[in-house]
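Quick one: this structure, given as C-alpha cells, is what I'll be asking you about.
Note that this complex is displayed minus one protein chain, with the remaining chains in position.
Chain lettering (A and B) follows the sequence in which the chains are written, and residue indices restart at 1 in each chain.
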Amino acid sequence: MNSDLLHGVPADTITRREVSYDHEGETLEVSMGPHHPSTHGVFRMDVKLEGERIVRLKPVLGYLHRNHEKLGEKSTYLGSIPYTDRLDYFCSMTNNWAYCIAVEQLAAFEVPERAQYLRVILAELTRLQNHASAVGFLVQDMGASGTPLMYAFRQREKILDLFEALSGSRMMCNYMRFGGCRVDLPAGWLDQLKVLMNGFPAFLDEFEKLLVSNEILMARTQGIGEVSAKIAINAGITGPMLRAAGVNYDLRKVDGYGIYPRFDFKVPLGEHGDVYDRYMVRVLEMRESVKILNQAIAQLPEGPILDPKAKLRGFRPKAGESYGRIEAPKGELGFYLISDGSPNPYRYRIRPPSFVNLTVLEDMCLGANIADAVIILGSVDIVLGEVDR
Amino acid sequence: MLAGGILKGLAVTARNFFESFVSKERLTTVQYPDERLPQIEATRDFPFLVYDGPDAMAGLRCVSCQICEKECPPKCIFIEKSTDRKPDAAGKLQFYPAKFNIDISVCMSCQICVEVCPFDAIKMDVEFELATDDRFGGLLLDKQKLAKSNEYYHRIHPTEANTVDGKLAAARAKVAAAAQPKPQVAAPAVAGSEVKA
Partner (left out) sequence: MNSVQYADQIFVLLKQWLVSLFPAPLQTAVGILITVVTIICVFPALFAVTTILERKGLGRIQNRYGPNRVGPFGIFQPIADGVKALTKEDLVPANADKIVHFLAPVMLVIIVFLAYAVLPMGRNMAAVNMDCGLLFFFAIGSATEVAVFMAGWSSRNKYALLGAMRAIAQMISYEIPLMLSAVAAIMIAGTLNLQQIVEQQAGYSGILPHWYVFTPWGLAAFLLFIISATAESNRSPFDLPEGESEIIAGYYIEYSGFKFALFFLGEYLGMFSISAIAITLFLGGWSAPFSFLAWIPSYLCFFGKLVAMICCFIWVRGTLPRLRQDQLMNFAWKFMLPMSLFVIASAVCWRYAESWQRWALSLVVVAVPYLWLGHGMMNNRKLEQRVYRYAE
C-alpha cells in the first residue's frame, strides 16, 4: 500500500506522526504472525520497525476464510441462517437480524410487534456482551493480567445463559426467522432478564471505577491511534470507531430499522478518535443499551412471533435485490442479496464492519510504537470470522 | 491528584478478592467434571430419533420422508428408505428408515432438522460428552445409537415433550376415528356428499 496517498484524500487531512525515512539504520521486519496471544484471532501483521517505531504495516487476512458467500449461494435461504451465526461469532443474534431484514425486504414479510420487541431486546443484549468483552480484551492486551476481562466475562456468562434458555445455544443462536422469531420466551426468562438488568448498572460502575480514571490506562490510550472524522468517513468506517471520531452516525437513529424510533436513547460521541475515545464510547453505549432494554421489557406486548405468510420450506422470494443493514455492535453489518426466484440466492454478499474498519490500520499505526500496535488493533474490535467470512 | 485512579482500581480489586470468599457471585467457577451446571431446558447439542414404547426400532417415529436430509445445511444426515411399511406414531402405515446416519463431526447443531420434521421424529439431545478416539466411525451415529425413548425426551425437555405428546395424541385420535367403520348411509345420490370423518 502506497502510504503517501491515502484513499485519494489530500495530505493535509491526514493525521500523521513524524516518520523519518532518512535513517540509515536497518529496519527490522517482523511478522506478528497468525499465532499470537493478542491479535484476536488468526490475523497477521507484517510490520517494519525502525527501533521501536512502525514505518510500514501490512495486515494479512484470510486465515479464517470459510467460503461463506459461496455456501450462501448453495444453501437455501433458511439454511444460511446458521451460517450467519458463525460470521461474527460473538454477536450471532445481530447477524441473524441483518440477514432476516434483507430477506424480509425481498419477500415483503411483516414482522409482528412482539417479534420486533424480542429482536430489539436480544440485539441490545448482544451489544452489551460484545462491548463488555471488547473492553475487557483491550485492557488485557495492555497487560492487566486479565482482571477486567474476568469481570466482563462474569456478566457475559449471565447474558449467554439467557440466550441458551431462549434459543438453545449460547453463541450460535440461530434464532431469528424470516418474518419474526423462531420460538417464544420460556417461562421465567423475562424475570431472569429483569434481575440481570437491575444488577447491570452496578457492574458498569465497578468496571468504570477500575478503568476510567486509571492513569496508566489513560497514558497508554490517550493520543494513540487517532483517526480523524474525515478519514473515517472516507474509509467507510462505521460503528463505535466512527462515533469516537465525532461523527454522529448510528444506524439505529439514521435508518430507524425495527422499532428503534420508539425508544429513548442517546448516541455518545467522542472527539479525538483515539483509543481512549473508542473505548469510552463503548462503555457509554453499554449504559444506553441498558436504558433501551429497560424500556423494551416494560413495553413488550403479547401476540404472535412469526408472520403467518412466512413458510419454512420451499421459500422462493420474488426476483430482485435487497440490502439489509443494521447497527451491529461492531459497525454497519449489511447483507446484499440478489434473488432470481429460486430457493437459493443468486448472489449473497456480506458487508463486514470489522473488515472495512481494518483498512485504516496502517494509517493509525504509523509512527507509533510496536507496543501500541496491539492496543490499536484491539480498539478496532475485530472478529476474524467476520473479516474473513 | 496523580495516582487517584490507580488507588480506586486497587480498592475494586481488593473488594473482589475478599468477597470471593463469601459470595458465590464473586467466585463463579463450577469445577467440572466434579460439579456440573444444571441443564438449561432448551439446550441443544446433537439430534436423536424418538421412539415410543419399549421397542426402539418398532416404535421409531421417523417415516423416512427425508425432509430433514434435504434441509440440513451441512448435509450431515444420510437416510435410506425401507421397502416395507410399519405403523408410525399416529398409527398409519408408513415407510421407515432402513439406514439413518448422522455424522456429528459435520453437524452444527442448528436444529433445522427438528424444525422441519412434520412427524416430531427427530429432536435435539443434550449430551455433549461424545468425544472418542475412533477417527473413522466414532462420530458417525447410526439408527441404533440415535434412537432414544420418549421417556428420555420427557426427562431432558419436559415442556417440549408434553406439547409434542399432546399433538401426537390428537393425531392418533384423528387416525383412529378415520379407521372406524363408517355408519351406514343411504347410497350417495351425488358424489361428493359422502360423509367425511
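We adopt the following convention: a residue touches a chain if its C-beta (ideal position, glycine included) is under 8 Å from a C-beta of that chain, and two chains touch if they have at least 3 such contacts.
Given the structure is predicted, the values throughout are model-derived calculations rather than measurements.
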| item | value |
| --- | --- |
| Contacting the left-out chain in the complete assembly, out of A:L57, A:C181, A:V281 or A:V360 | A:V281 |
| Residue of A:N67, A:S145 or A:Q299 in touch with the missing chain, whole complex considered | A:S145 |
| Residue of A:H68, A:R86 or A:R220 touching the missing chain in the full complex | A:R220 |
| Residue numbers in subunit A that touch the chain omitted from display | 28, 30, 32, 36-38, 52, 139, 142-147, 150-151, 154, 210, 212-220, 222-223, 248, 250, 253, 266-271, 276-277, 280-281, 284, 369-374 |
| Subunit B residues touching the omitted chain (full complex) | 1-3, 6, 9-10, 12-14, 16-17, 20-21, 26-29, 31 |
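Going forward, only the chains that are shown with their structure count from here on.
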| item | value |
| --- | --- |
| Centroid spacing, where centroids are CA-atom means, of subunit A and subunit B in whole angstrom | 32 |
| Footprint of subunit B on subunit A - complex, ascending | 75-76, 78-83, 85-86, 147, 151, 154, 157, 161, 164-169, 172, 174, 182-183, 186-187, 206, 209-218, 312-313 |
| Contact set on subunit B toward subunit A in their complex | 2-6, 8-9, 11-13, 16, 28, 40-44, 67, 71-73, 108-112, 115-116, 124, 159 |
